[in-house]
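First the structure, then my questions, so here it is.
Shown here: the complex without one of its protein chains, the others still in place.
Let's look at chain A:
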Amino acid sequence: LLQKKSDVYSVEDLWDKRSRKTDIGDEEEKYKDLKGNKKKRRQKTLRKKWRTFYSLSFSLSFGIQDDHKLSASELEEKYGTSVNKGLSSARAAEILARDGPNSLTPPKATPEIVKFLKQMVGGFSILLWIGAVFSWISFGIQLAQGAESPFDNLYLGVVLALVVILTGIFAYYQEAKSTNIMASFSKMIPQQALVIRDAEKKELPADQLVVGDIVEIKGGDRIPADIRLIFTQGCKVDNSSLTGESEPQSRSCDFTHENPLETRNIAFYSTTCVEGTATGIVINTGDRTVIGRIASLTSGVGNEKTPIAIEIEHFVYLVAGVAISIGVLFFIISVSMRYKILDSIIFLIGIIVANVPEGLLATVTVSLSLTAKRMAKKNCLVKNLEAVETLGSTSIICSDKTGTLTQNRMTVAHLWFDNQIYSADTSEDQTTQPFDQSSPSWTALSKIVTLCNRAEFRPGQENLPIMKRVVVGDASETALLKFAEVILGDVMSIRARNRKVAEIPFNSTNKFQLSIHETDDPNDKRFLLVMKGAPERILERCSTIMINGKEEPLDSEKAEAFQTAYMELGGLGERVLGFCHLYLPEDEFPDTYPFDTDSMNFPTSNLCFVGLLSMIDPPRSTVPDAVSKCRSAGIKVIMVTGDHPITAKAIAKSVGIISATSETVEDIAKRLNIPVEQVNRREATAAVVNGMELKDMSLQQLDEILCNHSEIVFARTSPQQKLIIVEGCQRQGAVVAVTGDGVNDSPALKKADIGIAMGIAGSDAAKNAADMVLLDDNFASIVTGVEEGRLIFDNLKKTIAYTLTKNIAELCPFLIYIIASIPMPIGTITILFIDLGTDIIPSVALAYEKAESDIMNRRPRNKRKDRLVNEQLAVYSYLQIGIMQSVGAFITYFTVYAEQGFLPSTLLGVRVDWENNAINDFEDSYGQQWTKYQRMYLQWTGYTAFFVSITIQQVADLIIRKTRRNSIFQQGLFRNKVIWVGIFSQIGIALILTYGLGHVTALNFTPLRFQYWFVAVPFAILIWVYDEVRKLFIRRYPGSWWDKNMYY
């Protein structure tokens, strides 16, 4: 029986397991389905877009039509232009009027009126509208009842509506202004184009170009429109922003492909000409260009809410919740205390107004825009204000390599001669090279570097630092030219002294470049043949090698040394070039020898190998520091590049993205000498992922990589894969910042929590899709941005804590008024004067507060846990400091009444008689009798006293909010000067209100006796002392009960 039972069990177990397994499988499939489908759908739509785009490209409506197939003369005829003379100005103006300017229409914006109305109903506005409507309703009722002063409520309603409208207008204005920053930025550098018009060459703003214009382009220019090329000279364009191909592509006048996108004789708007020159006819302008079409196709990807927007929403809900629940609670209390419904409604309005920090949202906007300004100074241009803080909560940065981490220019990094590797200085502002230059081998090598080089400096740049000069030539030649110029001085004059007699330029079959020169040594009549190229090809042609200036036979040992050096430099991800030379014997090659490069009537073998030079696009000097800052700030930096894995890994190592001690799976395999498959993947902290591998990966595999490795480099990735990587990071719950420059980066930039476009290299599409633009393309600027973002988060916390505190001091009067029936301590209008008057400048001033500790030494905030307004902040502000403020203000209130004849005991329960218009002989504690108006005036004096006390205590509140943990004395009272501006403005506004406007009845202020300003001062000091004690305990006992409950 037992046996049987166990059998049954086992069967059941098995069934259970199986069913569970299938469940899991299902789930996995569902998961895949959900994610995969979404992605597939997106891919499908993308693909669809591309397909439509391609099909469009063949249709007439596409605009390029068959311009690439036509000859120059046919084109001239078609566009009514002339290749030599260009359009006439008049004709150009006509076409411009017809087609519009040559610029992309910005993406369709939300209508201004909608934006405006949104500001009118967002945030606290609804609550205030409710208050206003209630005011009007009670006005209507009172009017109908024929009460004596119904207009108070009408005014209150109007004031509330005005507050909403004014803050709405302000917010709208702020938003418009920040949008304009972006607009002004694109106007800042108007692009120029060299155009032939009226048979003259003219520099015109690029947006003035029209179809049919003849434009000239040279290396470094951005293509100003879609252009059919009619003349080219060594022209190469970088189409990466359009197609994602990183290699520059050559352009010619020939029709090479049916598809206008593939043919070589068309250059596209917004791509750049890398080298050479070209002339062409403009065939499409503005939105009709290929880029314009893509831009309009890809726009419309929705934006997600920024973290700070979520935080502010959370805060608004919190405060609104408190306001409504207290309001309703006291409405019920007052109704059950037999107050009239009308009165209860008026109390409700008062409670709402007291609870809502009317000025706060405007303050937040101002603080954010101040930070945005500060960031713009540090080369981070923020398009969307809220992105300021998003950057601060970033936990993963996916950064491009070229241009962002690196300087985006090839630079000589290492040399190898005399069997030794020398390092060269690769910094941005090098003026000398520190390596040993005494060896005669170096003299020989430097001569080859100088002479066997076609690159030249653009004239007229003698005063610029060498590294900043513009060079005509390809990247490696430029690097060599600058390298030589730094060490040897004027390269051009050296070349002039060593006249070139023959030259074979570099081509892909030879893989070398060769030139023959006369020497500058008058006693040496020999010609010098110099050659550079791929190291292995150069070595093949050599029979000797120069060691310390002497030619020695190239034996296997020396060849081995060469191989080692070559491998080592190649392993650094550097582009290595070999250099060799040969002095041609004078007898065989006399002065008059006719060198012929076609028949090669000179030796190209048995040369003398001189050395190797390796080049790399070196990291920017500020980047390693920035990366290590990110590390200590808990931000993971992932490199995503289209480059070769070896180069990518080398750069990642040199900037610290892959730290010196960590290894990839491949590294471990190599070290342990085992196959890659046997390595425990968990041991490897770093990973270099090839784009090809990524293509075959499932989402889970990607997640695994992102999860398990702290240092990741994605190499050979396409811009599309960037999107997948970003999505992967977001699945980990990270806030992801992504940099990008190409058109194809736009989806990733939009998908990211914060998209960062490059200001210099970035395409307009990328800039449009991004939330932020890096003006200097420098990774280090992102880190500065992160720092600012974190600071503003901290400072907003302080601002909100400051603003919330006095809400209690504004609310308590109402509650006590209702419960104890004392004369009203503070009026609704007076509350508005605090919220929108005295408190505004101080709360903005907190945005200028310096960080309390190194904010880059803590982890990024967890967006689920670390809220802007947390329980501690609300409790500490509301229930502790707020209550203290109320006590101080009530003391002042009671003092004012007592000194005028109403002792506190007399005040309790007098509300009904006090407010009765017919009682004009109201007796005070001393037997005097007061008319209604005399009582009202005293009540306003009470308002003013209450107001002044809150203001005085808010000064203390402002000072304590400067820090959350440190003592004020550690932070320094005077470091943030703006705080003092805030304090003086606060007191100044209060003085103006009480003494300047004290006679305007409607405002309910009265000139107050001077000593009442000081009644609350002891309480202000108490607040300060109490907060210092709080901070002291927090610092002394970290992790204690006190710390947990008191630190906000």
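Throughout what follows, a contact is a pair of C-beta atoms (placed from the backbone, for glycine too) under 8 Å apart; a residue touches a chain by one contact, two chains touch by 3 or more; residues count from 1.
In this section, contacts and distances are computed from a predicted model.
Per UniProt, the protein behind the absent chain is "Sodium/potassium-transporting ATPase subunit beta"; the candidates were "Signal peptidase complex subunit 3", "Sodium/potassium-transporting ATPase subunit beta", "Vacuolar protein-sorting-associated protein 36" or "Cytochrome c oxidase subunit 6C".
Of the candidate positions A:204, A:316, A:638 or A:938, contact with the unshown chain belongs to A:938. From the set A:900, A:951 or A:976, the residue in touch with the chain omitted from the display is A:900, counting the whole complex. Only one of the listed residues, A:883, A:978 or A:992, touches the absent chain: A:883.
Only one residue in the set A:315, A:609, A:930 or A:1005 touches the chain that does not appear here, and it is A:930. Annotation for chain A: contacts to the undisplayed chain at residues 879-880, 883-884, 887, 890-891, 894-895, 898-901, 903-904, 917-918, 920-921, 923-934, 937-938, 941, 1001, 1009, 1018, 1022, 1041, 1045.
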